[in-house]
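Shown below is the structure under consideration.
Here the complex is missing a single protein chain, while all its other protein chains stay put.
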Amino acid sequence: MSDYMDGNMLGGTLGELFSMDVTSATVTCVSCGASWAIAQTRVYPHAPGMVARCPTCDAVLLRLVRSPDRAWLDLRGVTCLQLAMPGS
Amino acid sequence: MAAVRDGWPGHLAGQHVDVRLTAEDGYSTERSYSIASAPPNGQAPSQTVELTVQRLPDGEVSPYLTQTLQVGYPLELRGPIGGWFVWDPGGPRAAAPVLLVAGGSGVVPLMAMIRERAAVGSHTPFRLIYSVRDPAALLYGDELARRAGDGLEVRYVYTRTAPPGSGQPTGRINAALIASAGWPPEESPAMFACGPTGFVEAAADLLVRGGQNPGAIKTERFGPTGGKA
Partner (left out) sequence: MGIVSPGFSGRRRSAGDKLPPGQYLVNDFPVLSAGPTPRVDTGRWELRITTETGQVHRWDWAAFQALPAEEPTVDIHCVTKWSKLGTHWRGVSLDTLLDGVETSAGFATAKSYGGYTTNLPLADLVDGQAWVAFDFDHEPLDPEHGGPARLLVPHLYFWKSAKWLQGIDLSDHDTPGFWESLGYHNYGDPWREQRYWGD
């Protein structure tokens, strides 16, 4: 059932939290160990918040909620976020 | 449609903007649209950003953008967004031949790449596989016809109705088509696939089965109906 999109659509909201593009960042899934660029993760766009899931095992990688005055980011589904610094 | 933006910071081909519409009572909603125009070239930064919007019959934002929005109206945009699904003629793999695979409105960001290639005078060989229901659904038909040649090859795939008299069979993209209209794996192409989720995954799967390097395939999914979010 392909009712998901991909992490490219997180670029706008994550871009408000990070000073650089994070759709190119690589995350490693805590559940299965697979590595994916955030742009490639499976994103379910219709929810009270944004949820990105692992394309390999469907586990939740990251979650994001926006209210008018706050944002909450949960990265517990990844071991880490790897970003290439600009100018590299 | 083109939006005029003072101090548009420039963008890379493949990036998008998030458009937010707000009603007078405060209700608001947001959609992503790929930037169709090539990045500004030359000394003067461009003042306009071009978006291509397809009106979805039961859409909420596209009817407004295609029928209500008028010249002079304000439009709230956020962007440019995205650093992964981009083709940069000055980037490290800029010389690799490029395969673009478009499903429906997924052609928009790929068109920005084609326009960028022309704007900077790049000779990087480009091949576009563009799948639509029927000829009436083609975007940029005339422009693609004009730009074809000089290293740009275009193959159209019609899933329901081919142009009358063309004798072209209808059907979805398949392994034979990818092999004949794409690049052989030995060329180590850079590949971009964009369109509805199902289409993009079928395309990526065909490319990998055809021996392509999965790490060289970049995808952007527009969701099941073809519109982003």
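Per-chain residue numbering starts at 1, and chain names A and B are given in the order in which the chains are listed.
Just so we're on the same page, a contact is a pair of C-beta atoms (placed from the backbone, for glycine too) under 8 Å apart; a residue touches a chain by one contact, two chains touch by 3 or more.
Not measured: the values here are computed from a predicted model.
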Residue touching the undisplayed chain, where the options are B:Thr22, B:Thr48, B:Thr161 or B:Asn174: B:Thr22
Tell me, which residues in chain B touch the chain that this view leaves out? 20-29, 60, 64, 68-70, 73-76
Please output the residues of chain A touching the missing chain, sorted low to high. 1, 3-4, 44, 46-49, 51, 53, 58, 60, 63, 65, 67, 70-72, 74
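Simple rule for what comes next: only the chains that are shown with their structure count from here on.
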Between chain A and chain B, what is the separation of their C-alpha centroids in Å? 22
Could you pull out which chain B residues touch chain A in their complex? 16, 18, 30, 32, 78-79, 81-85, 196-198, 201, 218-224, 228-229
Mind pulling up the chain A residues that touch chain B in the complex? 2-6, 8-9, 11-12, 15-16, 20-21, 23-24, 37-40, 45
